[in-house]
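One protein chain omitted, others in place.
When the chains are written out, they are named A, B and C in that same order, and each has its own residue count from 1.
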Amino acid sequence: MEPSRSVLTSPALQRYRQIRSQTERLAAPLSAEDCALQSMPDASPVKWHLGHTTWFFETFVLERALAGFSPYRPEFRVLFNSYYVGVGARHPRPERGMLSRPSLDEVKAYRASVDERIEVLLARHDGDAGMVELGLQHEQQHQELILTDLKHLLSRNPLYPVYSNERDKNRTDADALQWRGFPEGVRQIGHSGAGFAFDHERPRHRVFLAAFRIADRLVTNGEYLSFIHDCGYERPELWLSEGWDARVAQNWTAPLYWTQQDGRIDGKQFTLQGLRDIDAAAPVTHVSYFEADAYARWAGARLPTEAEWETAAGEPRSGNFLESGHLHPMCGAGQFFGDAWEWTSSAYGPYPGFRPAAGAIGEYNGKFMVNQYVLRGGSCATPESHIRASTRNFFPSAARWQFSGIRLAQDI
Amino acid sequence: MEPSRSVLTSPALQRYRQIRSQTERLAAPLSAEDCALQSMPDASPVKWHLGHTTWFFETFVLERALAGFSPYRPEFRVLFNSYYVGVGARHPRPERGMLSRPSLDEVKAYRASVDERIEVLLARHDGDAGMVELGLQHEQQHQELILTDLKHLLSRNPLYPVYSNERDKNRTDADALQWRGFPEGVRQIGHSGAGFAFDHERPRHRVFLAAFRIADRLVTNGEYLSFIHDCGYERPELWLSEGWDARVAQNWTAPLYWTQQDGRIDGKQFTLQGLRDIDAAAPVTHVSYFEADAYARWAGARLPTEAEWETAAGEPRSGNFLESGHLHPMCGAGQFFGDAWEWTSSAYGPYPGFRPAAGAIGEYNGKFMVNQYVLRGGSCATPESHIRASTRNFFPSAARWQFSGIRLAQDI
Amino acid sequence: MEPSRSVLTSPALQRYRQIRSQTERLAAPLSAEDCALQSMPDASPVKWHLGHTTWFFETFVLERALAGFSPYRPEFRVLFNSYYVGVGARHPRPERGMLSRPSLDEVKAYRASVDERIEVLLARHDGDAGMVELGLQHEQQHQELILTDLKHLLSRNPLYPVYSNERDKNRTDADALQWRGFPEGVRQIGHSGAGFAFDHERPRHRVFLAAFRIADRLVTNGEYLSFIHDCGYERPELWLSEGWDARVAQNWTAPLYWTQQDGRIDGKQFTLQGLRDIDAAAPVTHVSYFEADAYARWAGARLPTEAEWETAAGEPRSGNFLESGHLHPMCGAGQFFGDAWEWTSSAYGPYPGFRPAAGAIGEYNGKFMVNQYVLRGGSCATPESHIRASTRNFFPSAARWQFSGIRLAQDI
Partner (left out) sequence: MEPSRSVLTSPALQRYRQIRSQTERLAAPLSAEDCALQSMPDASPVKWHLGHTTWFFETFVLERALAGFSPYRPEFRVLFNSYYVGVGARHPRPERGMLSRPSLDEVKAYRASVDERIEVLLARHDGDAGMVELGLQHEQQHQELILTDLKHLLSRNPLYPVYSNERDKNRTDADALQWRGFPEGVRQIGHSGAGFAFDHERPRHRVFLAAFRIADRLVTNGEYLSFIHDCGYERPELWLSEGWDARVAQNWTAPLYWTQQDGRIDGKQFTLQGLRDIDAAAPVTHVSYFEADAYARWAGARLPTEAEWETAAGEPRSGNFLESGHLHPMCGAGQFFGDAWEWTSSAYGPYPGFRPAAGAIGEYNGKFMVNQYVLRGGSCATPESHIRASTRNFFPSAARWQFSGIRLAQDI
């Protein structure tokens, strides 16, 4: 029976199964305990991610498609609602780590039940296909968050637990940084094609850019270490005022997961493979916007705007700009491109003509468009299909638990 | 073989096994997830209690008794050290909920390994018997904390999980409160006998007491409800100044686990058996010192001092004062006496002539003798043998997550 | 002698004296007590403003111009340094209200001494004229802050003290709001002329704007009251997510200085003339970016970008857009244009090609270019010459103590 089933499976159903099961593969090495803890209000337990992504399909697809719909468990409507006030009450985000119940097994059963109902819909070509696709894209965003949130949790354990034993190859020496120049002019940015894009990537629109140049690769750990050795963390004149305040208040002296012995950097960093030597040739990651900005100032450069970044990324001859894909064993097969999310100097806001969707789904992006900065590119933890020239990620300027790095730009 | 083993088992070994296994019985209904979470800095995960009580035996018994001792896992020396600076570094208390590793199973294996080594010692009548006894008394203290900390955790889950399905019998109507009088005079308090007592129960010493009377039972939920209905929570003149500040800041309007519907008390409370009707005839519990004090003032009475309490409890004819034992099904067989810890008006301090033990074990009680108040008696969660007239429990004045209640006293 | 002095006085000297004495006129109605208090970390005591503006001339003009310069009092170099790390240590901003010494009289003597030395320089056409001009512009910025910080202080006094008895005329009914449209195209913004501009107004540069329309007047108190009556403060769907969090945490239910009786808006607001009736036809002020944004969403509009604003403001036929001047008696003679600073949707950042000045003076604006939003226009408290189409003011999104209001825009 199984073979015939796969013969009959539609591409939409295959895609649904593949993405949903990828989420479960990410959680597979983890115990119920690993999945239940919350390390800070910004991060969620893995179990919550498993439930929330399921809630998304139940709420935005099943409930709308099925006459006489009844929820799997009514209380999950509240527990797994992230921030959609249009859907009703939400369990408070900082309290997601208080939930030993439902158990991990119960959440997996919830997933299975919703999957079954979605698959029935997909099999009969029913339901809102656009919303299913949004749910899958949403699921992939949470796949990345599962890894970043888990990394943060494990980092707070003095045992430095290992999530995965697969190893990244150490890089050979990084190539010398090259600049690529772009003349001034009116450019177009934003998503235009037929494929999927989040609402905030639209509409495609014109911007005027002055001439600029942009680096062809990210800043490396080795380069960042030079900034540290040049007292980068002790010189307020290199920092934005609020950045310096954050650096002092949180006592930053290096990227987030770099470890110390006796108060000094010891050449190691915590990773999902446990404590590892820092690879000088690899891109620096887990820096805040403030650190990225200070590094750029120290280097006689600046961060690119998102329009500059997208202009550079979108050039047909940009093959050597967008790094050629390499497999990240940690994230499973098929990941490529994108070593780190790249901070831009652009505050996150709406594109001219931006219209959020009607109803609760309109809360997806629009209501976060203040006091955050855009990151472009994608990281080793980002599903491949999300690494588009038009993708806009965004985080507050002090956030460091994402795989966030630095690309330099300059005026010409 | 098993029968012969029990024949050969010494009373010390039997006692050790019985108390250690009782701890595990308390944790038996819980999942690994239940055991890993920490609901507030004051409360610890069940898993941590399981490890810490084991660490106590390893550190204070095995390490001292065994030449060439090596620890089960060196890192546990730090992870499971609660507050003994004399033993070395400690994992920070508010971070106990960050530890998904070691797993619950690993902690159970740790328990088994230490138990095995302790049992060898006990079998050959080796090791510091006094320290073993202290370790068992310590373990019993943590048995109570396992229940109170777990109750706090589960209470923060909107699903109101059930720990135990056994039910307390509802009380019949509470008897009318009777006063028992005591004339002035020099009394003796403190532990004097040959049995075990914690260091702070000693030395037995004389105190002068003015004449007083004391209630023969605890304040009931029904009586406390009258205080609430008489606007007890809205009248600052009934409260200590700092108590009123706490009541406002934390928005107290009832004992800790009483629930509300639409902003009004709904006659239910969260318990380890889930959400239950409040029994008007049962003692009120989960009130802070501030609430106990305000209630007493409202009732035209005051809290007893610990010397008054012990004087009353210790009287030979006090049979009807110390409630006759009743089984608390929740706590397993064999528990009796003590409905709730009873706040006294006595600040926790050393008895005249108090000497803490030398070394790290001297940190057991003495260093907490400031800004806490003594509670006497014992609760449904307290192991029976801890319910002595001389037992001194202590908590800060705003603490509410213990089974803490109210007994009234008056000057004559 | 005095007449001949004025004959000999250069325009630069006249201008210096006029602006410096205007600052003192603002402080004239105030007691030493009024001038010493600090109501929050964001606001400074009037006395500190008097000292700091003087420190600016001493540090950036006198010290550089005079061989063998010695400071008036060396400790003032620290006390009155605001945020220039390049100048050395600073007295912490939240501690400015701890300084009963130097007294107000001592600070006035400091002003007089520095004025005397600056006037000598100006009389002989010595010193850095550009820096003197920057010092005067800086002084004028602090004239506005003196009024806004004072207003905040007095508002925290339940006596509602009166700073000035002069009264604004009540407005007649506000005109109906008119929209003015602008077609898409490449525009130029930024300061280009020969006159003074702050560094962040430059360089003038091109931007591409989509077609938009913009309101010809500010939102009035009456209109804002309709938003309140339509439950604007109770509907999270109207707010940015972070804005809603701020609204809840700070319990906003109306603009900052609107007062309440028995928990309800009472039609009055605190002003520098004491408690006054709210004028329905006057522009609403003292709203945060979050409130401005929520109001705009409720009104089916949005905030303009700063490029849109400047485009509209700079149009030759914009006479009826930039309100015709009216005297604000409170601010003294000669003030006109600008009822309120107008929130734009633009995050504060550098213009393309922006270069801060070398040395400490480069800290003037550049290091604040993160997590703040641009306001355009100018208020009743803004010196007239600062009300330029290119002026950029900036504050964090939750700030409400400035005279900040709302102008609507829309896509076409």
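Throughout what follows, contacts are C-beta pairs under 8 Å (C-beta built on N, C-alpha and C of every residue); 3 or more make two chains touch, one makes a residue touch a chain.
In this text, all values refer to a predicted model and were calculated from it rather than measured experimentally.
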Candidate in contact with the missing chain, chosen from B:60, B:110, B:239 or B:309: B:239
Identified contact with the non-displayed chain, of B:73, B:156, B:205 or B:268: B:205
Options C:25, C:125 or C:156, residue touching the unrepresented chain: C:156
Full-complex contact with the absent chain, from C:12, C:26, C:61 or C:99: C:99
Chain not shown, touching residues in chain B: 83, 85-86, 186, 205-210, 236-237, 239-243, 289-290, 293, 345, 347, 349-350, 352-353, 363, 367-371, 397, 411
Residue ranges of chain C at the interface with the undisplayed chain: 31-37, 39, 47, 75, 78-79, 91, 95, 97-104, 153-154, 156-159, 161
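Methods note: only the chains that are shown with their structure count from here on.
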Chain centre separation in whole Å, for chain B relative to chain A (CA means): 46
Geometric centre distance via CA averages, chain C-chain B, whole Å: 59
Separation of chain A from chain C, taking each centre as the mean of its C-alpha atoms, in whole Å: 38
Chain A, residues touching no fewer than two other chains: none
